[in-house]
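Showing subunit A:
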Amino acid sequence: MTLVQTASAPAVSARATGPAALAAAGLSARYGRIEVCRDISFEVAPGEFLILLGANGAGKSSLLGALAGIVASAGTVTVGGRRIDGVSPQRRAHAGLALVPEGRGNLFGPLTVDENLDLGLRHLRSDERAGMRADLNRLFPVLAERGRQAAAMLSGGEQQMLALALAIARRPTVLLLDEPSQGLAPVVLDEIVAAVNRLRTFGMALIIAEQNVRFAAALGDRFIALRGGEVVDEGHPSELANHSGTAARLLGAAPH
Partner candidate 1 sequence: MLAIAEYVVRGALSGAIYALLAVPMSLMFVTVRTIDFAVGAYALIAAAVCWSVGGALGLAAGLGAAMACAAFMAIIFLALKRLGCEDHIIYALASFGLATALASLVLWWWGTQAFVRDAFSDPWSVGGIRLAPQGVINFALILLLVGALHLLIQHTSLGRMMRAAAANQTGAALASIPVQGIQVGTYLAGGLLGGLAGLLVLYSAGLDFTAPLGLTLSGFGAAIIFGIGSPLRGFFGGLAMGIAQALAAGYASAMVAGMVPFLFVLLVLTTSRFGEEALAGGRP
Partner candidate 2 sequence: MIKSITRRVVLAAAVAGLAAPALAQGADRGPVKLGAVLSLSGPAAVFGIPERDAIQAVLKQMHSTTPDGRRIDLVLVDDKSNPTEAARAVSQVINNDQVVAIIGPSTGSGILAAGPIAQRLKVPLLGPAGTLAITDPKNEFYPWVFRVAPSDIVDIRVILRDMAKSKTKKVGIFYQEDAYGKTGVDEAKIFGPTIGLNVVDTVSAPYTATDLTAQATKLRNAGVEAVFLQVSISALGSSFLKAARQVGLDVPIYANAGLAQRSFAENTGPEAEGLRVLSIGNIPFDPVGGEVELAKMLQAEGKVPQGWGELVGTNALMAAVAAIDAQKGKEITGESMRDTLETLCNFKAYARGKACFAKDKHDGWGEDALVITELRNKQLKTLD
């Protein structure tokens, strides 16, 4: 179960000694015959926040999709030590994996906020639901006010909150977040950063795909960098903040 195929040893070692929250080995992703990610291996420890860095088209979304089962893939994936590769997205979700796709793609626009959340909560035991709903309301107070409104009618930031709430409502072991910063104003970003950091109290592991370096640095414990569908680097987010050159090299663009 240990990872063997990365070029260098992890910069931050797993904090727990039990099985990794999520481990991928030799993972590839493809659309039809076109392979867009190759031979990717990494691990996330329980409670660890991992940043997936990469420029446009680097393969971040494809990698997350491959983990969640909505993009065709090969290789092994385990969640909490249990193999989940080769099964349906539904089964992977049951095994403890949650994905918030790009553009809040896990939301159901015509359904109300309450109905969206109920769809997430329905997997909990009935006596746990009220408590979880209260937790979500505390984490995202705005959702409590907008319960009867259709999800599609919320603002972008509110939708991102709802998408997060929906994904964590069932207490996943690992949460995959695809570019939560996308399309959001800087003020709203700060709210999202705060919200994501509050997720630490839930104890779940987190993988965030990002190309906004500052945003990423504010969130993660560790990063791995993708380019052309392959892992090209990994390290601690402080490296990103200190050496803007690193970010530029990774993202193939000038820092800002």
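As a working rule, a contact is a pair of C-beta atoms (placed from the backbone, for glycine too) under 8 Å apart; a residue touches a chain by one contact, two chains touch by 3 or more; residues count from 1.
A word on the picks: all candidates are chains of the complex that A comes from, given by their letters.
All figures in this text were calculated on a predicted structure; none of them were measured in a lab.
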Selected neighbour of subunit A [touch, this complex] from 1 or 2: 1
Candidate 1 partner contacts - residues on subunit A that touch it in the complex: 68-70, 88-90, 93-94, 98-99, 101, 105-111, 115, 118-120, 122-123, 150, 152-153, 166-167
